[in-house]
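With one protein chain held back, the other chains of the complex are shown just where they sit.
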Amino acid sequence: MDIFTLQDFYTYTKGITYILMVLILVGMTGFWLFLTERDEDDYE
Amino acid sequence: MSEATVGKISPPSKSVYTPFNVIAGIIIVIGLVITVLRFTKGLSAVTNLDDNYPWGIWIGFDLMAGVALAAGGYVTSAAVYIFGMKRYHSAVRPAILTGFLGYALVVFALHYDVGRPWRLPYPFLMQQGTTSLLFEVAACVALYLTVLFIEFTPAPMEWLGLKRARNIVVKLTMLLTIFGVILSTLHQSSLGALFLIAPAKLHPLWYSGYLPVFFFISSIIAGLSMVIFESSLSHRYFAHKMDETHIAEKEGVALGFAKAASLVLAGYFSIKVIGISADNNWHYLGTGFGLWFLVELLGFVALPCMLYAIGVRDKNLTLIKWTSALTVFGIVLNRLNISLIAFNWYLPAEEKYFPHWMEIGISVFIVTVGLVVFKFIVTRMPILYEHPDHKGGH
Partner (left out) sequence: MSISRRKFLGWLSAAGVGTALGTSAKAASTKHFTGYPDSAGVLHDTTLCVGCRECEAACNKVNELAPPDQPFTDKSVLEKNRRTTPDAYTVVNKFDKPDEKGNVFVKKQCNHCLEPACASACFVRAFKKTEEGAVVYDASVCVGCRYCMVACPFDVPTYEYDEAFSPRVVKCTMCHPRLLEGKLPGCVEACPKEALTFGKRDDLLKIAKERIRRYPDRYVNHVYGEHEMGGTSWLYLAGTSFSNIGMREDLGLKPAPELTSGALGAVPIVVGLWPVLLTGIYAMSKRKEKIAAEELSDAVAEAVAQTNEEAENKLSAALAKAEKNKETAIKKEVQKALDEAAKAAQQKEAETKSEEDA
């Protein structure tokens, strides 16, 4: 797909960015749990 | 105007005809009539909106100011759960409740303003306008309303005795708080960024590349001030609902939040000045709009900053209380300036927008609905006190 306008370019890249943001939020939550899983003191 | 005194005057005690209920009832009836007009005759029947002013007070006040004033939820929960300021714990629940009601009412008010409210989920379901700051605002407000709702649920669950569900939600506190702060950072700032696309329409003194930062920082000020303001009102009308912890911590909350608000106001003042300098707008300060800008900057940013500081130094709770009201008013003024007064600033006076009385009526109606629901919840659920079954457990 050829993109001719900045507007279409941003629509495309921001669309991907939004998907990435959802993945980041879910991923970070999981990663935090992984990181602190064996901590002795009880982080929640 | 507490219920107890009214009860004494009218012998059949527990009368529903308290002054609060009567006035609220009248406002709600008027609001419902305007609602019918709005949805049967269209926007032009109840608003003064036109093609130059597509946004009126339903956006400028209900959305812009409403969201800023509902910032107490994320500010307080961040202070207590993330920054570990446990001594403000009793302020969390009322702040979360106010935040939740605030956002719910913002979304409710939007249904009046947009042309086809039943299509409000379209940006998520049909086509995503990802380049729009409004898309960002809509997504964050929708998500944050959900987060606030979940954060609020322990209170009704305790009220209804749903212990297991309540304990599950309480376990999520940290996650919800962090999500809340992220979403709030994003949409509070994006509300300011909405105007970045209209540099030619907003007065240069208010237009700035820093608009998103200004909005985010001032939302913290609004949140802190609303907690102080609302807590002093609650203490006046719902003192009988407060437990000892709440009353004992109340003074500390007011002093601590006032100190924080004073500090953030000082920072906000600084970056506002930097905003003028960055765009070299000094010469506008001598114009009429410049004077108005100075009124906002000096009267509603610098002044409350100093008053809070004095209040904290002197431990003067009365001064802090009044300053919080002044600050809240200042934030509302800022939002109205940006969305209405300094917007289309070059238009002659007769082409400027002034709200129709029915627009004001709907805004008053919505605030009243908020107060009624707040009262309903606070008098029934463990908001201002800890539920005996869950003391110190959250």
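Letters A and B mark the chains in the order given here, with residues in each chain numbered from 1 onward.
The working rule: a residue touches a chain if its C-beta (ideal position, glycine included) is under 8 Å from a C-beta of that chain, and two chains touch if they have at least 3 such contacts.
Predicted model only: the values in this text are computed from it and were never measured.
Engineer: Tell me which of B:Thr35, B:Thr185 or B:Thr379 is the one touching the absent chain.
Structural biologist: Going through B:Thr35, B:Thr185 or B:Thr379 one by one, B:Thr185 is the residue touching the chain not shown.
Engineer: From the listed residues B:Ile28, B:Ile150 or B:Met174, report the one that touches the chain absent from this view.
Structural biologist: B:Met174
Engineer: For the chain left out of this view, which of B:Thr35, B:Ser132 or B:Asn167 touches it?
Structural biologist: That would be B:Ser132, which touches the missing chain.
Engineer: Touching the missing chain, which residues of chain A?
Structural biologist: Residues of chain A in touch with the missing chain: 3-11, 14, 17, 20-21, 24-25, 28-29, 32, 41, 43.
Engineer: Under the stated touch rule, tell me which residues of chain B contact the chain that is not displayed.
Structural biologist: That gives, for chain B, the contact residues 39-45, 47, 49-52, 54-55, 78, 81-84, 113-117, 119-120, 122-123, 126-129, 131-136, 138, 174, 178, 181-182, 185-186, 189-190, 193-201, 209, 211-212.
Quick note on the criterion: only the chains that are shown with their structure count from here on.
Engineer: In the complex formed with chain A, which residues of chain B make contact?
Structural biologist: For this pair, the touching residues of chain B are 128-131, 139, 171, 173-175, 179, 182.
Engineer: Quick check: in the complex, which residue numbers of chain A touch chain B?
Structural biologist: Residue list for chain A touching chain B: 7, 10-11, 14-15, 17-18, 25, 29, 44.
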